[in-house]
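Here is the structure we will look at, set down as structure tokens.
Missing here: one protein chain of the complex. Every other protein chain is in place.
Our next item is subunit A:
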Amino acid sequence: MILHTVSESPFNHFSLQHCLERLSDDDILLLINDAVIIGQSTTPYQQALLALHKQGRLFLLEADLKSRDIDTNVGEIIDYKKFVELAVQCKSQIAW
């Protein structure tokens, strides 16, 4: 089980696409920094994100959402403490 973190805006970078293409069936995706924009914008990856959401494998960092005044339609909103828990729970981590 790998914890994938995506930190770049989906409009300027391909990090989300690169990550989703390499996500295994039990991996977890956490959106941080500018990538929290993904939660409220319509990207071509909506279906993939919705599937992850339903499986409880999509998370967004609360501080990054709130500081940008952004809402999310998908995923679970978590704090730094839960971020650490996810990191511990996963065997390794990839920062995209």
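One rule holds in what follows: a residue touches a chain if its C-beta (ideal position, glycine included) is under 8 Å from a C-beta of that chain, and two chains touch if they have at least 3 such contacts; residues count from 1.
By definition in this document, contacts and distances are computed from a predicted model.
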Chain not displayed: protein name in its UniProt record ("FAD-binding protein", "Urease accessory protein UreD", "Sulfurtransferase complex subunit TusC" or "Na(+)/H(+) antiporter subunit D"): "Sulfurtransferase complex subunit TusC"
Touching residue (missing chain; options A:Leu20, A:Ala48 or A:Ile70): A:Ile70
For subunit A, the residues touching the chain missing from this view: 7-9, 11-12, 33-34, 37, 40-42, 63-64, 66-70
